[in-house]
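Heads up, the thing below is written out as structure tokens.
Moving on to chain A:
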Amino acid sequence: MVQVKLSGPLKLAAGGKGELEIEAANIRQLLDRLCADHPKLKPMFDRGVAVAIDGQIYRDDWFRPIPAGSEVVVLPRMSGG
Partner candidate 1 sequence: MMSMIRVSTKINGDAVAFLCETDETLLDVLRDRLGLTGSKEGCGTGDCGACSVTLDGRVVCSCLVLGAEAEGRAIGTVEGIASGDTLHPLQAKFLEFAALQCGVCTPGFLVAAKALLERNPDPTESEIRFGLAGNLCRCTGYDKIVRAVQAAAVEMRKG
Partner candidate 2 sequence: MRYEAPTTISAAVKLLAGKAGLARVLAGGTDLLVQMRTDRIAPDLIVDVKRIPSLGAITAKAGAFRIGAAVPGAALGENKALRRAWPGVVEAANLIGSTQIQSRATLAGNLCNASPAADSVPALVASGATAVVAGPKGRRTVPVEAIAVGPGKTSLKKGELVEAILLPKRQPRSGDAYLRFIPRSEMDIAVVGAGVNLTLDRKGVCIAARVALGAVAERVILVPEAAAALIGTPVDAAALDRLAEAASAACRPIDDKRGTREFRVKVAGVLARRAVAIALQRARGK
Partner candidate 3 sequence: MPLDAKLDPATHHFRLVGTRPLRPDGVDKVTGRARFGADASAPGMLVARILRSPHAHARIRAIDTTKAARLPGVKAIVTSADFQPGDPAIHDVLCNVMARDKALYDGHAVAAVAAVSAAIARKALKLIKVDYEVLPHVTDVDEAMKPGAPLLHHGMKTENVEPAPKKASNVASRCEFGHGDPEVGFKQADVVVERRFKTEATHQGYIEPHACLASVGSDGQGELWVCTQGHYMVRNTCAALIGMDVSKLRVTASEIGGGFGGKTTVFIEPVALALSRKAGKPVKLVMSREEVFRASGPTSSSSIDVKIGVTRAGRITGALADIRMQGGAFAGSPVELGAMSAFACYDLEHVKAVGWDVVTNRPKQAAYRAPGAPMVAFAVESVLDELAHKIGMDPVELRLKNAAKEGTQSSYGPKYKRIGLGECLEAARQHPHYKAPLGKNQGRGIAAGFWFNFGGQTCVSLNVNIDGTVVLAVGTPDIGGSRASMCMIAAEELGIEYDKVRAIVADTSSLGYNDISEGSRVTFSTGLATIAAARDAIGKLTARAAKTWGISPDAVVWENGHARPSSPNAGDFAPLSLAEIAKTAGSTGGPIAGHYEVNAGGAGVSFAVHMADAEVDPETGRVHITRYTVVQDAGKAVHPSYVEGQFQGGAAQGIGWAINEEYFYGQDGRLQNPGFLDYRIPVASDLPMIDTVIVEVPNPGHPYGVRGVGETSIVPPLAAIANAVSAAAGVRLTELPMSPPRVLAAIDGAVAKKKPRS
């Protein structure tokens, strides 16, 4: 089980739940399970998300493993200038 924080608009799409427990070994599994539980997240994920694992931010890196007990935050996709 990993503790997942949903940040920003994602939280609202998950019915206001900011913290969830999900069984996921990598980012792909995490996103799939979140979408299954909260269909409203799907279009947002399709637009792109970033996932922070223990403070390191990854952009659509599906197979990035999620170590047990790590801190996971799902954020809107970000880009810079």
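Quick note on selection: all candidates are chains of the complex that A comes from, given by their letters.
The rule we apply is simple: contacts are C-beta pairs under 8 Å (C-beta built on N, C-alpha and C of every residue); 3 or more make two chains touch, one makes a residue touch a chain; residues count from 1.
Please read these numbers as outputs of a predicted model, since none were measured by experiment.
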item	value
Chain touching chain A (counting every copy) in this complex, out of 1, 2 or 3	3
Contact footprint of candidate 3 on chain A as seen in their complex	5, 7-9, 11-13, 47, 52, 54-61, 64, 71, 73, 75-76, 78-81
